[in-house]
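With one protein chain held back, the other chains of the complex are shown just where they sit.
Showing chain A:
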Amino acid sequence: MTTLHSVLDTGSADYHDNRSALLGKIAELDGEQAKALAGGGPKYTERHHKRGKLLARERIELLVDRDSPFLELSPLAAWGTDFPVGASVVTGIGVVEGVECLVVANDPTVRGGASNPWTLRKTFRANDIAFANRLPVVSLVESGGADLPSQAEIFIPGGRAFRDLTRLSAAGIPTVTAVFGNATAGGAYVPGMSDHVVMVKDRSKVFLGGPPLVKMATGEEAEDEALGGAHMHGTVSGLADYVAEDEVDAIRLTRRIVARLNWRKLGPEPKPVEEPLYGAEELLGLVPTDPRVPFDPREVIARIVDGSRFDEFKPGYGTSLVTGWADLHGYPVGILANARGVLFSEESQKATQFIQLANSADTPLLFLQNTTGYMVGARYEQGGIIKHGAMMINAVSNSRVPHLTVNLGASYGAGNYGMCGRAFDPRFLFTWPNAKSAVMGPVQLAGVLSIVARQAAAAKGQDYNEDHDAAMREMVEGQIEQQSLAPFLSGRLYDDGVIDPRDTRTVLGLCLSAVHSGPIKGAEGYGVFRM
């Protein structure tokens, strides 16, 4: 049967427990994301507004087409670090004059929009997305440059920001920059490296060195307007292609530039879209509160794909992994979804074949992770689980069709690799708020440490302190648990965002649309498959 039939009992106690647990996690997520939205807080926001300036997100709202969707990326960047959540920059994918663009906007309310190490990582990730998906880049710049106290972590890797821009340009991906305020020193190279530059009259200041630095370096007394004002750059240096009357005018000009890019997407057009037969709201009730309890991913697929239609591949073989074909927002996808956590040899071989089929049909792949890893144990080692897992990882690594990954629940061990974790460069990777990821479960990891310590003590002929062991296990379990949670992973840019499960179809639809800005072409060769 192509059309999936849900067996989810929306009246059950489990359903309601699951739902309220997940709503709780979503509320926590909203609380964390609110920190990013608050930027530098009310005081700096007000000061910024008083200067007649728009906030980063206000600039973006004005930049993108009215009523068009905007997918903000990495909103929790820097979560759990010493730097503010959001990393003082907003990145995302939005539609400008009908063109899907990667938008990068400094948040000048956070320490003057200065770049910290997480700002860099978030921006690099955005550039990667632009490059991989062939998305024009629009930068809305207002930054005091590097956060000097952390320059040691910024200066050397920071050069990549400029390298990225010019490489995008060289790859035929347009870069447009509008400068709203300061773009000093390194920041000056953002307009410098861009194809199109807009500056705002009396507001933009773009120079390698401001008046104090020039005075220190050469003794020259120069006013900032002469060093880097918009008027000067528009009429003397030529760095500004357009000088805007004000911020709104700058955004108008930026939109006109994008309108004139004559941009065409290279991927195939989507088919007509059909809504799923089952409501996204029900996704909240199907994830068990205990992550050790697996759930049928077909219930998820039925709620995210067009018409809930899914042509399952090898339904009777390697049943711990569900594979099959569907359309999502009109785009064809091959889906790999963990059904019972563990990957065995059969699942690995099935996945390898499926990935090769998708590549030969130029069909993007969607990985729905809920895996505890490849099976361990003598029987499985002897059955070649390493070989078979390696085949799957080989196929995932060398596949050339776009990959999208969503961590629905668990992503542990090499299962994370086989199911296209971050290291395998999926075009986009999102996490549900309940999801976890680590090399193994906290209990298992603490248990392994305990066994190893116990063996070491035995080898030395020492007594093993059970109290210490219990304390150690508790401490390790707590630490690993904390580091495996969604906000932690998202804070480190290990995903592109934690999403409300109800938004999964929309997010994937936006990503698939973005992915189709570039050509969709499968791999023609793989690494050597160990047989």
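A few comments on the model shown:
Criterion: contacts are C-beta pairs under 8 Å (C-beta built on N, C-alpha and C of every residue); 3 or more make two chains touch, one makes a residue touch a chain; residues count from 1.
By definition in this document, contacts and distances are computed from a predicted model.
The UniProt record for the undisplayed chain lists the protein name "Propionyl-CoA carboxylase alpha chain", from the options "Propionyl-CoA carboxylase alpha chain", "Sulfur-oxidizing protein SoxY", "Large ribosomal subunit protein bL17" or "Aldehyde dehydrogenase (NAD+)". Of the listed positions A:A171, A:V248 or A:A456, the one in contact with the omitted chain in the full complex is A:V248. Contact with the chain that does not appear here is found for just one residue of A:F70, A:F131, A:F162 or A:Y380, A:F70.
Of the candidate positions A:L37, A:L208 or A:L277, contact with the hidden chain is made by A:L37.
Where chain A meets the missing chain, the touching residues are 33, 36-37, 57-58, 61-62, 65-72, 75, 245, 248-249, 251-252, 255, 270, 273, 275, 329-330, 497, 499-500, 502-503, 506-507, 509-510, 513.
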